[in-house]
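This view holds just a subset of the chains, kept in their places.
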Amino acid sequence: MEVRDPVYGTVQYDESEQHVIGHEWVQRLRDIRQIGFSFLPFPGATHSRFAHSLGVMDLAGRAFDQAYAQWGFTDLSQRARFRSLVRLAALCHDIGHAPFSHCTEFSMPPLGELGITWYESQEGARRASHEDYTIAILERTSLGEVVARHFPFTARHVAALVCKDVEVEDDFFLDGGLDHRWLLSQIVSSELDVDRLDYLVRDALHTGTAYGRVDVDWLIGNLSTHVADGHVCLALEGRAVYAFDHFLLARHHMFLQVYFHHTSVAYEEHLRRYAMDPESGWSLSADLNVYRLTDDAALLQHLKEVRHPMAERVANRKPYVRVLERHGSEDASDVSQEVEFLDGQGIDVIQATSTGRLSRYQGQQSARQQGDQIYVFERLDGFPVEAVKTLNEASEVFSRYADDRCIGRIYVDREDVVRARRLLGLPCDEA
Amino acid sequence: MEVRDPVYGTVQYDESEQHVIGHEWVQRLRDIRQIGFSFLPFPGATHSRFAHSLGVMDLAGRAFDQAYAQWGFTDLSQRARFRSLVRLAALCHDIGHAPFSHCTEFSMPPLGELGITWYESQEGARRASHEDYTIAILERTSLGEVVARHFPFTARHVAALVCKDVEVEDDFFLDGGLDHRWLLSQIVSSELDVDRLDYLVRDALHTGTAYGRVDVDWLIGNLSTHVADGHVCLALEGRAVYAFDHFLLARHHMFLQVYFHHTSVAYEEHLRRYAMDPESGWSLSADLNVYRLTDDAALLQHLKEVRHPMAERVANRKPYVRVLERHGSEDASDVSQEVEFLDGQGIDVIQATSTGRLSRYQGQQSARQQGDQIYVFERLDGFPVEAVKTLNEASEVFSRYADDRCIGRIYVDREDVVRARRLLGLPCDEA
């Protein structure tokens, strides 16, 4: 079985996987656009998280095959089991997503309401994230039964690759005395995961821009394994470190040039304002039956129906527009003073800050267990490894781009633009 | 001003055009998918008629520039006027489209209800088409005022390029004693129009298939002009005739392999059945204010809410599946006998016939005024034209593919498949 895909030509899957692909929670991703409001400034970017998820599944299999190419499992079925699991985790990693990506996450309920029991430690009071929803869906819906019926593992094993906090009590990840969970997780979610590889190339294609065209072939083709303290970890041949640098920088520029486009950000802020307004009474439900029906179309329909000025901005496509934009460090891009000033002058403003960070894993990594790293092998073709480093040690890109790159913006109603600019002392056409 | 585009990289437009692009009737096309239900079998095919329309506008300008490259207009502003008009007609040619493309056209109201006065002859009793809606929107909505305010022509001139039946009473299309309407119309709608050039390449990209990758550069790069009886017509250099053949065949294969995919056809048939059911009471409104809100999302929402078995098939993505499929001539692909038989056995079937015709213009052309043709120049580079033929004379592809290629199919509920196949004497897995 296969589907045609704009990025890879064809994505193949087997009959077991078809049961999951056809499940309503995966099908729901057809109605959640991959990059939210980006289809407004980039008309081609109507692609869905469904197409992305199939692509990630495909890459996960390729990454697995390459990383484990020289590995001897205790038997062939063990290899097949792990491969199948990593593909399924890749397929399901996004099922918990709210409509329009991340901009409504703040209105998610406290984690405790999702009723997850699989996490190692419970911090029920903190706000849930889309990842928590993914885990909840795996634990509490019929998707779990479908997995159990068609695969030699359970939804909990799938969840374990999506989120590190999921505790697995059996020895599923052990083979030949080694623990494979780290590597399998790293394929799905890490500094070098196939999620990013897919979305960069896919988003570049659909937006018609160039930044995300990373060297997927070379990165995947140079994956390998490294054993650290009984854990099997992902490793990368040293000759692909520049490709890795290019990939992180490509992602960085994709954020700055595409994902942070001023128009999409404006819509996100309108939506956020609507959702934060206590008057609106809107929030994302902890009831999964309700949440399942909350997709892009449903939310847009809702915004059309309520009578709320911020909702109407989105529904009628009349967003506020920029009067000021600053790029640089957090300080250099700060526009708070101007916001306050305009506010004082009676102009309704939206302030938005977009923060481009080279990598969200970087900081976390050091805080986590030290072993959960991606390793780099230094060697010449055909000779044994001379040195093993961590990716952070092998690449200079982290230090070169250690600081965040922020974009601070002030938006106002189109009718207030000239007045606001004048108040800010900015040149106007009419001057 | 520009937008990025997956096909062309960038599409530029000017401030006048921006007013039309931003108009609600053009923005509505964002919510009508370019190829209807095809996003179900082809997950990448979520692209909208909005992106397509921008692309067609871009190609229309390029085609104009090339065709008229050597032409001497009476003054530069005349050239600019015609160019602007052909781009605008290209941009607006699809605004009358119903949701999910053509499969709901049969439930459009009688033409008379649309209140169009621009047509040469009135046949108000016939059923309206999406093209009629386009004309009605140009004639009767605020879009017309926007055009009049920002351009040196009216919406009626735009309409005249979209539909040949629109009568234009002034001498707008005359320049230097010649009538340019034919050529300008041919760019927008003809055997070699930029509508087709755009959708083939765009649909190929988004579906991840190869068939539609036609040689747009060569076809546009070899356009020229031919004057026949006071009319300026589109002409093609003889060296591009094979490219033209390839283009028509590419389109033919795109229909057979992509547009007629059995899954999309199943959804279309469910929708058609719903709409044809007198019980459903559903039809496309002649009231443009209502029609404007009828987009893909609204129709899907409606199908989710009504309690109708055919609507539920679409809404819940549980379409009937094929039990029989025949390809060939109209006769060879006929499945009526089997339909009748299964019907008699109490199985609910859907019968669908998809007809692949090399070109819909071919037959029409001969019936129309003879002059409205695309011409072909035979010559060697650098030498004068030796012979002028019509495209129909110059290309053999029409005679090679004179007959239709039909696909006849029978669909039944998934639960009836085995029984139906057994009744039809077809092999079953369980046998």
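By letter and in written order, the chains are A and B; residue numbering begins at 1 in each of them.
By our rule, contacts are C-beta pairs under 8 Å (C-beta built on N, C-alpha and C of every residue); 3 or more make two chains touch, one makes a residue touch a chain.
Remember, predicted model here, so these are calculated numbers, not experimental data.
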Complete complex - number of sequence copies, 2 represented: 4
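The criterion applied here is as follows: only the chains that are shown with their structure count from here on.
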Of all residues in chain A, those that touch chain B in their complex: 3-10, 27, 30, 39, 41-44, 46-48, 50-51, 54, 205-209, 297, 300-301, 317
